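The structure under discussion appears below in the form of structure tokens.
The complex appears here minus one protein chain, its other protein chains still in place.
Chain naming follows the written order as A, B and C, and within any one chain the residues start at number 1.
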Amino acid sequence: MWGPLDLPLEKDAGGRLLSLVMAAMVFLAVLALAGAFILDHSLAGWRAGVAGRLTVEIAPGSAAAAKAGDATADADAAAAASVKAALKLLRAHRAVARATPLGRRDIETLLKPWLGAGPLPKDIPVPRLISVRLKPGASLDTAALRKALRAKVPDARLDDASLWLKPLVRFIHVAESLSAAVVLLIALATVMMVVFATRAGLAVHHEVIELLHLMGARDSYIARQFALHTFKLSAIGAVLGIGAAAAILWFLGRIAALVALPVPPAVHFSHVGWAALAAVPLFAVLLAVWTARLTVRRTLKHMM
Amino acid sequence: MWGPLDLPLEKDAGGRLLSLVMAAMVFLAVLALAGAFILDHSLAGWRAGVAGRLTVEIAPGSAAAAKAGDATADADAAAAASVKAALKLLRAHRAVARATPLGRRDIETLLKPWLGAGPLPKDIPVPRLISVRLKPGASLDTAALRKALRAKVPDARLDDASLWLKPLVRFIHVAESLSAAVVLLIALATVMMVVFATRAGLAVHHEVIELLHLMGARDSYIARQFALHTFKLSAIGAVLGIGAAAAILWFLGRIAALVALPVPPAVHFSHVGWAALAAVPLFAVLLAVWTARLTVRRTLKHMM
Amino acid sequence: MIRFENVGLRYGLGPEVLRDVSFHLEPGSFHFLTGASGAGKTSLLRLLYLAHRPSRGLITMFERNLAEVERRELPALRRRIGVVFQDFRLLDHLSAMDNVALPLRIAGAKKDEIRSHVAELLAWVGLEDKVNARPPTLSGGEKQGVAIARAVITRPKLLLADEPTGNVDPERALRLMRLFLELNKIGTTVVVATHDRRLIESAGKPVWRLQAGELKIERR
Partner (left out) sequence: MIRFENVGLRYGLGPEVLRDVSFHLEPGSFHFLTGASGAGKTSLLRLLYLAHRPSRGLITMFERNLAEVERRELPALRRRIGVVFQDFRLLDHLSAMDNVALPLRIAGAKKDEIRSHVAELLAWVGLEDKVNARPPTLSGGEKQGVAIARAVITRPKLLLADEPTGNVDPERALRLMRLFLELNKIGTTVVVATHDRRLIESAGKPVWRLQAGELKIERR
């Protein structure tokens, strides 16, 4: 079966080109998929870091200080009361797992870039912060909580960290849809390409095909020759393509590490991810062979 | 000249494939180039925004406050003195065009996210900031300036905004080199592809070529046929490729606008940029035709 | 075995190449088909080897009305027919051996069976030392020999030969003619289209003459 085909397809000008294009297709599809996985992975990381966390900030001085005149001790006391009230409300909420006030030290650390190094003078009022951790899996109506908090503790400001992730999430979803679209487009292009190549092959070898028919060959016999040929060419291309993609992924990972950018590490896919990437060339070859077969059978139907 | 060729190249299986691959090549090359231009453009924008600007920060309270005990008025005065000293030093520097102290209002705006809304109470010490603008084109030894500043005004901290651009610049340069490499690789792949296709064409039509030779055709006659054929196919591909690239660039611009990401606007190239992009398909076609011609002549040399 | 009734054939919108052709081909018969260049000999054979359907008229073959034969039934019918094409139609990328073996491979015969069988036949047509040569390296007469071997390798019920001796020397022509006669003796129905009068005279078989698309039956 692996000897010379009855159809002289091996000589066709399209052969190496088909392999080349197949290689490019597999290469692009693998990169698009890998890109989607990397984004997804990064997103999951960011989400895990941010999800289930809220921060409540009690502004220093503002309302409380206005009430209490210029005695900083009074302001301090008012802020402490506000924190207590907020803590009570938060801890009673069914979605909250823990609510911890941050100490002055923590807050100073956070403020340092703004207020300079060295310990802050005691009398400088700083905002009080409460770190809130939600119960895993609990869904929280942030707006409702914010309202409740405002009602009890007017100084409090609820800061939902996952909010600033939103545009990023939106972007990542768009990018993922794009990469899915790219993979689909590539599959489509592969089909078109194989159809072109097969039709051209059928046209070029019209006479030999007629001859085989006249000698009693069935359509399946001829289709098998095209399928076998397409298999060889596209398998070569697929191997080249995945090889190149692997090389590039490795290289990009090195580059990212080299320039010390916050690019997520390229090669941290799950087993499923790896399997999906490895399936790309297999799927591409199958698709090509199946397309070739179908194209031949469809075209031959119209011959005598 | 545009009638049927003497060599039946039009029927070859490779024809449409060559166009397709050419389209893909031009598409990728244009995108890679456009990407490089976009990055370059963005970088230039960021640089323009940041270059030639420095900020000097005088920490509130710290050294000055420690000296003056707890009287905030003293601290204020000390800070004002520091600002004055720093301004004097800066204005005397030959690379500095302007040095402007920011008012309390400006600084409050900057601090608002940290210290809550509403006017700050008078007695809260905030850092003083001096915005420095360098003379255009002047080169500044930041380290020397920092040292001089420290010597005169120990509270002052020189903040060189262009510093945090550095890793970004590095990344962008890497990305630009990558895209240049991609364009080069594509040119190479195009040459390889055309060589493949032409060699295959020569092999497939070996007999016709021998016949033409026997009838007295010179190599140039045969090479012209291949060149013409390659021109047709690659021109079709190049037009398709640049069309697709234009569509994608437009689409990406739309997407970026839609998700309101800080992605730089895609389609703001200079005239030179546009010309470079338009030159890609022309160059690709010329490269293909030239390669085909050369390949034919080289191969035919070995025939009788 | 084969019956033509008022058969006409035209290619596309051109004139009728065959007109009102009617004959009955009995099993085991041997006929020559002759006529000027362009008279329609090859066209008539084309109808016989099922490469074309007639534009009009009725063809009955192997007890089947061809108009009623479906596409998927054609391979079975075609496998009973051996054809020597006027232009040989050998596959240039296969050896003489593989070319001759092709009909057997298509019919699904076993490999070793094929080999010995083919080698034997190639020796018969005088090509024992060209078994592994590819057609482009064969002389005109040698190609014709391979084409003939390929046509008879399956021992077809019906053998159609189109100018099978146009490129061989007279001695070899007579030898190939003997091959056809032998096959005819063991039951193969044979039709040979040729211009070669000497060949026709040597065999003493009935001759059909085509004249501008019309069939004249000369001798019987």
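As a working rule, a residue touches a chain if its C-beta (ideal position, glycine included) is under 8 Å from a C-beta of that chain, and two chains touch if they have at least 3 such contacts.
Just so it is clear, the structure is predicted and the values come from calculations on it, not from any experiment.
Displayed chains that the missing chain touches over the full complex: B, C (touch as defined at the top).
Here the missing chain is touched by one residue of B:L140, B:V174 or B:A217, and it is B:A217. Within the full complex, the residue among C:E26, C:E73 or C:D87 touching the omitted chain is C:D87. Within the whole complex, the absent chain has one touching residue among C:M61, C:V168 or C:V190, and that is C:V168. As for the chain not pictured, it touches chain B at residues 4, 6, 8, 10-11, 207-208, 210-218, 221, 301, 304. Residues of chain C that touch the chain left out of the display are 11, 35-38, 41-42, 86-87, 137, 139-142, 145, 162-163, 166-172, 195, 197.
Everything below uses one rule, namely that only the chains that are shown with their structure count from here on.
By the count of C-beta pairs in contact, the leading chain pair is A-B. Taking the mean Cα position of each chain as its centre, C sits at the greatest distance from chain A.
Closest to the protein's overall CA centre, chain by chain, comes A.
In whole angstrom, the spacing between the mean C-alpha positions of chain B and chain C is 71.
Work out the mean CA point of chain A and of chain C, and you get 66 Å between them.
Residue positions of chain B touching 2 or more other chains: there are none. Touching two or more other chains at once is no residue of chain C.
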